[in-house]
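Report on one structure; see the data block that follows.
All protein chains but one are shown in place.
The chains carry the letters A and B, assigned in the order they are written, with residues numbered from 1 in each.
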Amino acid sequence: MKHRNVGIIGVGQTVHSSHREDVNQPELIHEAVTAALADAGMTMADVDCVVHGNMELFEMIHQPDMWHVIGDGAYGKPGIRVTTGGTTGATLVCAADALVASGLHDIVLAIGFEKLQEGHTTGGITNMADPLWGREIQTGALTGMTADAMIEEFGEERAKKAAMKHRVIMDKHAMKNPYAHRRFGFTDEMIPAMIANTPPLVGDLTIVHMCSQSDGACAMIFAAEHVVKKLGKKAAWIQDHVTVHREETFNLFGNHTEVSTMRYAATKLFGRNGITDPRKQIGVFEMYDPSSWWGLDWTREFLLLSGDEHLKMVENGDIGIDGSFPINPSGGVVASNPIGATAMVRVAEAALQIRGLAGERQVKRDFDLALASGFGGTLWTVLVLLAKNPPVSEEAQS
Amino acid sequence: MTDAKQELITLPQILSIPQRFATGPIMGRFLRELRDNKRIMANVCPKCGRFQLPAREVCAICRVPVTDFVEVGPEGVIQSFDLVYYASPDPLTGKARKAPYTTTNVLLDGVKGEDTLWHLLNETDPKKIKRGMRVRAVFNEVRTGSMHDIKYFEII
Partner (left out) sequence: MEEQNKDRWVVDGQLALPYQYFAGTVGSHFLTSLRDRKKILGQRCPTCNKVFVPPRQTCERCFANLADAWVELSDVGEVTGVTVINYQEKYLPLPPPYALALIKLGGADTPLTHVVAGVDPANVKVGMKVKAVFADERKGSLLDIKYFTPA
C-alpha cells in the first residue's frame, strides 16, 4: 500500500511542432510550465521540488536542467534530473509520484521536453547501441521486424491494411487535438494508395507509419492528497505504476519464448490491481506508439490478447474515441513525439481524460481508470494506472 | 523592440568528439577470438546453461559470474532481418551509411538459449531472404579485433 496518495492537478503542454525556431529550450519549457501552473491554480512559490528530463544526445546540451532554470522556475528549489531514453517522461511521473508519496515533498513539478530539430533523431538514438557490438548497423528506433512478423502471421494484405488503418485512426484523433504536431486529415479511402505509394524506411516500415520528430514540452503538477483536498481540486490519482526492462534486449529478436516487456508489465500491473478484463475495467489507454506497426502489435501485448483479436479491434474501429476501447484519443506518439516529453504526455493526456478536460478528444462514457504507457531506451516499458478516486493509502487509513 | 518578423538565428555545428571504448576482459576475449582464431565465442552460465551473445560478465537471470567460453557457429539460422533503406548517420564516424543494407539476427549453431548475433547480411533483395534460412559468417582476411572481422553473413 502507498504511504500517501498523489494526485495530478495541473497539466501543461506546448503545441508540438517541428518549427520552433522562435524559442530556445528554456523558453519552450516556460510555455508548458506556465500552462501547468495555471491549470493547477498555483504559482512557482507553491512548488516544493522540480524534476526535469530529456534525452541529452538530441540537443547535445549537457545538464540542461541547470540552464533551464532561467525558464522553468526552479530557481532556489531542490531538483532532480531524470533521463531514461524514450521512457523519460513516464519515469519523471514515477519520480514525482515517489517524491510526493514518500512524504518528502507536497507539491512537485515535473518537466519533460525535447527540441528534436536541434539534433539528428535517428543518429542520437543509435548511440544506445553498444559501440563494439551493433552501433555501426543499428538504426535508432527504425525497424521492420514487427511488420515482417505480423505479415507472416496474418498475411500481407490484412496486416498492411490493419497497420495503415491504425495510422488513419490515430490521425483522426490528432485532428481533434490542438496540441498535436502532425494532423494530416487521412481518411479510410486513402488507405490503399498509402499502402502502395509510401516510401519505405526499413522493410515494410514506411515513412507514414513512423512517429514524428517534434519540438515540445510537457509539465505536470503532482500534489499530496491533503493538498488536493484543501485546494478543492479535481485530480487524476496515481493508482499504480510499473517499470520493466530486460537485460537481453539487443540479443533476442525474431521468434523467442521470452515475454515482451509490455505483456510482462501489464500482467504485473493488472494482477495487483484486480484488473481481469482490461477492456471493460479501463476506460481509455494512452499508449506510447512509436510506429503504427508497434501500436498495432502492442495492443495485443498490453491487453494480454491472443490470435487476431487486436487486428479485429482496429478493423472494427473499437479503438476510436467513441469505440469500445479508445486508444490514444490524443493521436498518440505517431502524431507528436517530442521524445523527452512524449511519455509524460501519455500520462498527461490520460489525466486530462480522467478529469474530463480533454476537450474535443474527450472519451465521453463514464469510467474510473485510465492507462498510460511509456516506451524507449532499450525497449523498456513504463505502465501507469490513473484513477478517478483516490486509492486506499496508509495516510488515509491513519 | 523585438520585431515579430525578425531574423531568427540558428547556429549549426557538426559535433565531433573523440571517444575511446574499453573492451574489458569479456568483450575483449570475444573480439580477440574473432581476430586471432576466426572463432565466434559465447559464454555459458554455470547455473542455467544459457549461452550469452554478446558474452556478458554476469548471467542476469541467475546473478552469478559467467566464466566459461564456448565456440558457436560459424553457421546459424536467420531469426529476423531488417532491410534498411534509410541512410542515417553512423555516430561513430559522422558519415551517412550506404543504403540499402540488411542487418540480421542469427541464432548460431550450438547456442543453447535464444541469444543471437547481430550482423550484416550480404543480400538486399527482400524476396531472397526468409526467416529460418541458414547463413554462414564470412571473415575478413585482415582482422583487427572488431565485430567487422566478420565481413558479413551469407545465405547458404
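Here is the rule we go by: a contact is a pair of C-beta atoms (placed from the backbone, for glycine too) under 8 Å apart; a residue touches a chain by one contact, two chains touch by 3 or more.
Values in this document were obtained by computation on a predicted structure and should not be read as measured data.
Asks: Could you tell me which of the visible chains the hidden chain touches?
Replies: The chain that is not shown touches these displayed chains: A, B.
Asks: Decide which residue listed in A:123, A:320 or A:338 touches the omitted chain of the complex.
Replies: In the full complex, the listed residue that touches the missing chain is A:123.
Asks: Out of A:15, A:69 or A:305, which is the one that touches the chain we can't see?
Replies: A:69
Asks: List every residue of subunit B that touches the chain not included in the displayed model.
Replies: That gives, for subunit B, the contact residues 1-3, 6-26, 28-29, 32, 89, 91-94, 145-146.
Asks: Considering the whole complex, not just the chains shown, which residues of subunit A touch the missing one?
Replies: Counting only subunit A, the missing chain is touched by 20-24, 26-27, 30, 34, 43-44, 57, 59-60, 69-71, 73, 75-76, 115, 117-120, 123-124, 127, 131-132.
Everything below uses one rule, namely that only the chains that are shown with their structure count from here on.
Asks: Under the touch definition given earlier, write down the residues of subunit B that touch subunit A in their complex.
Replies: Where subunit B meets subunit A, its residues are 8, 10, 15, 19, 21, 23, 27, 31, 52-54, 56, 60-61, 78-86, 88-92, 97, 101, 103, 105, 107, 114-116, 118-120, 126, 131, 146-148.
Asks: Given the complex with subunit B, which residues does subunit A contribute to the contact?
Replies: By the definition above, subunit A touches subunit B via 21-22, 60, 120, 122-124, 126-127, 130-140, 142-145, 148-149, 152, 199-203, 247-248, 250-258.
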